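Each chain you see keeps its place in the complex, though not every chain is here.
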């Protein structure tokens, strides 16, 4: 018997779990793992279940729809292997890690293509038989650049876009075409050191920990819902350069960790926050 | 409206969550947080819920009993502040931390008494107006010593016994009088360095991390169900003495963390393992 994933979010109300679980048991399905959370401020109910048994997806969807509030978002068995397009620039560490893991099947996803505004990572990408598209931003307006980016991206109809150290700021228009579908790795422990040269700033401030943040991109730059954060210790012997090197290690591991959570359908977005059933 | 805790463990069966949540919603109670887990090997279902609403405890208990397998252990609102007796010997760091936290109400418990086989910690204990009982093990058989210990302990009818660096090994008979009710802090990262002088052994082995383990005591010495483990880095500049000092920090924090989980009714014991809804 297969394992199935069920995701529901809606306004909370009395007896919701009872109704949902009745539907499930009436269809002869068994609940293996269930996680739920009601966000106090918004009164929104979030639920993720793993089910076993013989599943009729549309029947489950229909029966659930009749029993939960009308604003409910219900997902039965969301795509198991999501299609990704990865954007990059010149820095290799995040892309290198993702492609190598992807090659060995460690990523529950298909990397359909890499799009970059520089050519540096072409050779490495093509080693793995993944298409590489160079879309330079030079001698173009932002609109033109993003129009090309959009067309090339849409060609692959990705479920998610991963910004693996993509050094261009995307416009609100572009971002709104992929709402809650773009994941970024931010090279600092947000909200510290927002903006350019975070490691230089961290060095000058004399911090003893540096970190990175993976987040969903929305239209407040550096301010989208946070998925994962991690830090590593540094000390007085570090300079800006060695902080950057150390930072790479955190960045790659944080991005992978966040992506894993998203690909396993464990991340809900609520306003500017995430609910994560890890 | 108050918050209520509901704990259930029983053999798993189809529709269990549906039945339980129906009982709950029929009584007008709302599920705030629900955690459940089915242990694959044993097929046992474990559940912890936080409920809000006006509660009739015996009615809830009765209705649940009618709807779950007959081997179910159901707890409705287990005692919110548990009574503890703490056993100690000479080492102060765990007891010192617990009494200081207890004084400030950080521990969801009443420390009814400290019992020790040495007098060293009497003065500190009594600063906090907690009774201190000296029960020396000297010039006594193990049976005699434990008989005295049992009587003094039972006087306080504790819900849990905390071994805060108590350096006597308790007999299977004694342990069985308090099944799954004794928490111990083991001065190593189990299963490494079982037995005496763990820090000396760790030093000699040249390890780069040392750790501690808080566990439920059963009749396999050092082998009971693990609640919490933590490690800290050490290096070549450490000797046995500085490892012991560093170890104290881990021991105190691990013991507190484990105790917190137990006192909040987040820990289920299954065979030699724990299920923890943190």
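Letters A and B mark the chains as written, and numbering starts fresh at 1 in each.
In this section, a residue touches a chain if its C-beta (ideal position, glycine included) is under 8 Å from a C-beta of that chain, and two chains touch if they have at least 3 such contacts.
Keep in mind the model is a prediction, meaning the values are calculated, not measured.
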| item | value |
| --- | --- |
| Total identical subunits in the assembly as filed, 2 in place | 4 |
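Operating definition for what follows: only the chains that are shown with their structure count from here on.
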| item | value |
| --- | --- |
| Superposition of chain A upon chain B: rotation angle, C-alpha, nearest 5 degrees | 180 |
| Approximate Å spacing (C-alpha centroids) for the pair chain A, chain B | 38 |
| Touching residues (chain side chain A, partner chain B) in the complex | 14-18, 21-22, 24-25, 28, 30-38 |
